[in-house]
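This structure is in structure tokens; I'll ask about it shortly.
Excerpt of the complex: some chains, original placement.
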Amino acid sequence: MKNIKRQHIAVFTSGGDSPGMNAALYGIAKKAEQSGIRLSGIRKGYEGLVDGDLVLLDAHKLQKMVHRGGTFLKTARSKRFLTLEGRQRALRNLQKNDIDALIAIGGDGTFKGLLVFSEICDIPFIGIPGTIDNDLAGTDFTLGFDSAVNTAIENIDKIRDTAESHNRVFIVEVMGRDSGYIAIHSALGTGADAILIPESGQDFVQLLKRAANYNREDAFIVIVSEGDELGAEIAASKIKELKPDVDLRITKLGHVQRGGNPSAADRMLGIRLGVASVKSILSEKKNVMVGVLNNELSLTPFEQVVKQHQVNNELYELVNIFSK
Amino acid sequence: MKNIKRQHIAVFTSGGDSPGMNAALYGIAKKAEQSGIRLSGIRKGYEGLVDGDLVLLDAHKLQKMVHRGGTFLKTARSKRFLTLEGRQRALRNLQKNDIDALIAIGGDGTFKGLLVFSEICDIPFIGIPGTIDNDLAGTDFTLGFDSAVNTAIENIDKIRDTAESHNRVFIVEVMGRDSGYIAIHSALGTGADAILIPESGQDFVQLLKRAANYNREDAFIVIVSEGDELGAEIAASKIKELKPDVDLRITKLGHVQRGGNPSAADRMLGIRLGVASVKSILSEKKNVMVGVLNNELSLTPFEQVVKQHQVNNELYELVNIFSK
């Protein structure tokens, strides 16, 4: 096993796109080039794997994409890959192109797909955690999270301007279906008055009372995670029950949080993980996700890359200090 | 002209806040200072006029606010000013403070309020057009419009990243209750595929078919003005009727368009109109709005400052070229 020289790597992006994916592609391409390895990109995630939709990648072209949002290779959900027939077609496409290692940038679902695929395909698979939600075990930060939070805070800063001009209550919904990382980081970073997240055992009644009884000469900004059971509208209606004449607005930031030029940290993270993924292949690792854990490069077996729904204790404590 | 030396001007911001209001305040303050005139700010629009909520303003303090969004003086709707009793209280507050000229930054509603007030108060009133909607006769651009469009395009650029990564249809709703200026400018400026605005006699069926039958390897972005009769949700449901499996998302940019640091053009416009408003008072004008018409400073009587719902012919032609 140790003496297999890899000659042709393929890479694809899968699941929701996140800023920094192009930087990761650049990191992979540059390290592959330096190592004398051919690199192909598979377009549209697993869908392109089933279809054999491959393009040759070169580092010089990707160098121009480092600063761009989205993913140059596009991404998609694939129902066909969920079937054995689809995976067999995928296998034949890899074999036909003499691809002897595969890198996937995506989330836990992406890696689960690779585990299933490994039953019929035994070339090394390496994963790179790409999702704005920051909810994966095995890495301090997922690719795209920092950019999403930066987009959120820039927009919440703007909302503060108008909220303060009118002394209004604003409920701002940010992304994060299953976890409150974006909500917590963007709420703390904008001096928000309250945070509603799925994980916390917060006293919602108390929190909504604070918003309703708010009569300072000021704005009152609540950040809600889209995954929160209350949600922006319910929270708004409950506040209005408590104080019918409250001047309240809702803004849902939505998909703007997925796009935009990646932040400095996500570009750097993408490049680091891209290089590390090629190095992992060169050192014969397989079925692991490269990550940055405790600020150091690390490898986590796919089986252990599960969703982390709970924020850590320090964050939880911060919520209790700042959402009061 | 009449040799009445003005000695104390008051200014307030009214209606929805818009980026550039603080720059206008700075322009007013600097020109007033240079002219040896005291300047007071009235907080919270007409509400503060009724309450006598005044603060002395100085140019040096406002110099630090030029680049800030929102309005330093805050703004509010006032039911009390709609009553004669409220206006009489407002009059007494002006008299008590020896205020002999009044500048209002706001929209057509603000100026209508001044016209009514002029029945009992005969000091000069000068208006500055402050609204992001750009729908006032008498000025090429209203204060805040350019900033709102810049915020819209920056966010739509981000949405394009994720839309192209997934080859998705996106319906993006921008502000503009009664006019499509923000929609047109932001759609053209982002290379959008279609524009839905209230003013146009567009062939909606045709437009929705284009979105539904869209099957290029690409995104399809529709910009909808919030004032459009269809609206984002209805447009989305009609597209889904036509093509049930369409991959479609809606994003409503909302109040982020009202806030944020003003753009360069709005800072400049605010300063120009601020200086011009004080000069208008010095030359004994009254009940006029200062504006920039055909790129030159101009004055328009309040009676003529009505909402312009129709975009001009050139814009209309551009919609027909680019939303096809």
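The chains carry the letters A and B, assigned in the order they are written, with residues numbered from 1 in each.
One rule holds for everything that comes next: a contact is a pair of C-beta atoms (placed from the backbone, for glycine too) under 8 Å apart; a residue touches a chain by one contact, two chains touch by 3 or more.
Values in this document were obtained by computation on a predicted structure and should not be read as measured data.
Novice: Beyond the 2 chains sitting in the coordinates, how many copies does the whole assembly comprise in total?
Specialist: 4
Throughout what follows, only the chains that are shown with their structure count from here on.
Novice: Which of the residues in chain B come into contact with chain A in the complex?
Specialist: Touching chain A: residues 13, 16-17, 19, 68-71, 74-76, 151, 155, 157-167, 170, 249-256, 258-260 of chain B.
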